[in-house]
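Before anything else, here's the structure in question.
Here the complex is missing one protein chain, while the rest keep their positions.
Chain nomenclature is as follows: A and B, assigned in order of appearance, with residue numbering initiated at 1 for each chain independently.
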Amino acid sequence: MPTDSRRIAGPESSTNPYSFCTEKPRHDLLKNGKRQDGRKENNLRPIFLKAGVVSQARGSAYIEQNETKVICAVYGPREVVRKEDFSMKGLLTCEFKFAIFSCRERRQHQQDIEEKDYSVQLLEALEPAVCLDKFPKAQMNIYVTVLQNDGSALAAAITCASVAMADSGIEMYDLVAGCAVRVAGKNLLMDPCNQEEYKPEDETGLTNSGSVTVGLMPSLQQVSAISSKGEIEFELVKQAVAKCVDVCTQLYPVLQQALVKSVSERQNEEG
Amino acid sequence: MVDVLLSDAEKTFIIHGIQDNLRDDGRGCEDYRHMEIETDVVSSTSGSAKVRLANTEILVGVKAELGEPSSGKPDKGRLEFFVDCSANATPEFEGRGGEDLALEISNMLTRAYDCPKCLDLGKLCVIKGQQCWVLYVDILLLECGGNLFDAASVAVKAALYNTCIPTVTVSQDEGHVDIELSDDPFDVQHLDVTSAPCIVTLSKIGHSHVVDASQKEEACCLARLMMGVTEKGTVTALKKEGSGSLDPSSVEEMMETGKRVGQALNKSLMEVLCLEEQKGKKKEKTGFLR
C-alpha cells in the first residue's frame, strides 16, 4: 500500500492494545428474549435523523442510531469533469469512508477494500431512486463518512444518503430506507450493534450465521439494494429479507419527518 | 460489465423471448450455455482450472505459499482472491480499465467464501499464530462473453479442488521451530470443496429473470441478483447489482430460482470434477487449443 507523504505517519509499527485481549465470541446473543443492550429481537435502536447539517453542501444529512453515527454530504449536479464520462444520463458517484477513528481498530485514511465495496453497494442502492435522465451531462457526488461505527453502518448510510439527496433538491422517484438484520441460529436480530454483527472469524458453531442488509424504496415498494454475508439457510434468508422490507416501510415516516422539518426550517429562515 | 450496443427492436425481441421462456439461442430461462472445464492446466501452480462457458473463458491459478495468519483468525489459513481483467479479452480493460470489474468480482468471491463452513481453512494452519498456508487464487479473464461471475466461481471451485498442498512437518526443538517440507510430489493434501459455494447470477429482464445471461441479454438488464449457493442450498452471499430496483416478490422468486439452479450447478460441477480425476493421467489434454 503506498503511503501518503503529505501526512505525518504514525510510528512504523504500533499495536492496538485491544488486540491482546481476545474478545470472546458471543454465544448468547439472546438471553430470555432479551439482547445484550436490553432490546427485544425486533426492536430497533432509537433513530435521530436530521437533514441540512453541512451548510456548504448542496444537501446533507446526519443519522444517529445510538453509537452509530453517519454524516453525508451531496454535491452537484455539476458538469462532468472527464470528457469521456459524457452520457445522456446523469452520473452518480459515491464515496463511503469510515473515519480513521470510527472503529475499534484504527483505520487507514485511504479507502480499503471493504469501504470500496460499501461505496458500490451504496451507489447501487441510490441509483434507482434518482431521476438520472433529468440530468444529462451532469454528475452528482455523494460523500458518506461514518463518524462512529457500532454496527449496521451500511444500512444507516443508505438512509442517510437518500435523505441528503432529497435535501439537495435533486429530483428523485422515492427515498431509500436501509435496514440490517443479524441471523444467528433461528433468531433474527434487527439492527445489530457492533457486538452482534456477523464476523466471519467468530466460531459460533451455529449452522446459520450471517447478516443481511436491504435498501427499500418504501412508496414504490421496490428493493434497491440487497446484500448478505455468512452462510444462511435459504428459508431464513427469505424471512430476513421480508422482515427488513417490513422495517424499512416502518422507517419511511421518520425519513419524511426529517425532510419536512428541514424544509419548514428553511422556509422560516427565508420568510 | 463489458457493454454491447443494441437497438431498441433487438432489445424488444430479447425481452419478449424471455417472457415466452425461449431465448434467442433457443434456451429456456433456467438453462446454462455449454460449459467445458479442465483442471491442472498450468503446471507452475498448486492447482489450476480453465472454464469455458460459450464465449466466456476464465483461467484460475492457485498458489499456496507460507505466510502469517491474519490476527483475527490465528488458527486458520488464508484465502486471497485477485482478479485480473486481461486486455486480451477486450481493449476496454487496457490500463486501469478493468479495475472496477475486477474488484467487484473479487469482492463477491471473498464474501461468498467468507464463512467457516465453506472451506476448512483450519487444515491450512501450520503453527498457530505464526505460520499458515496462504492460498492466492488468481483469476484471469481471457474472454468475456457474459456471465463472468458464475464462470469465475465455477473456475475457482474447480481450481481449489485441483489444489495440492505439500505436507509439512513441524518439529519443536528448545523453542526453536523447524518446518520441514516434504519433497515427495505425491505426499500432498487436498482441499475438500464439497461445500464451497458457486455464484449464480439472476438477471431481471422484462418481467422475468434468467440465469447465465449472454452479453446481449446483459445489455437489456437493469438489475441483477447474485447469490453464493452451496450444495446444500444455503446462501453464503447475496448482492443486488445494477442501476435498477426489484419488487420484493420478484426478489423472492429470483432467490428460489437461484437456489435451485445453484444446487444443480454445484452437483454437476462436482460430478464432472470427480470424473476428470478418475481419468487421471490418461486424460487427453486440450489446454488452450480449441
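In this text, a contact is a pair of C-beta atoms (placed from the backbone, for glycine too) under 8 Å apart; a residue touches a chain by one contact, two chains touch by 3 or more.
As a working rule, contacts and distances are computed from a predicted model.
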Options "Exosome complex component RRP4", "Putative ribosomal protein L13-like protein", "E2 ubiquitin-conjugating enzyme" or "Symplekin/Pta1 N-terminal domain-containing protein": UniProt name of the undisplayed chain: "Exosome complex component RRP4"
Missing chain: touched chains present in the view: B
Residue among B:12, B:70, B:194 or B:249 that touches the chain left out of view: B:12
Contact footprint on chain B, counting only the chain that is left out: 5-10, 12-13, 16-17, 19-20, 22-28, 30-38, 50, 52, 54, 154, 260-261, 264-265, 268-269, 271-272, 275-276, 279, 283-286
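One rule holds for everything that comes next: only the chains that are shown with their structure count from here on.
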Whole-Å separation of chain centres (CA-atom averages), chain A against chain B: 28
Residues of chain B defined as touching chain A within the complex: 70-73, 76, 103-104, 107, 110-111, 114-118, 223, 225, 230, 233-248, 251-252, 255, 259
Residues of chain A that touch chain B when the two form their complex: 19, 113, 116-117, 120-121, 124, 127-129, 132, 199-201, 203, 208-210, 212, 216-217, 220-234, 237-238, 241-242, 245
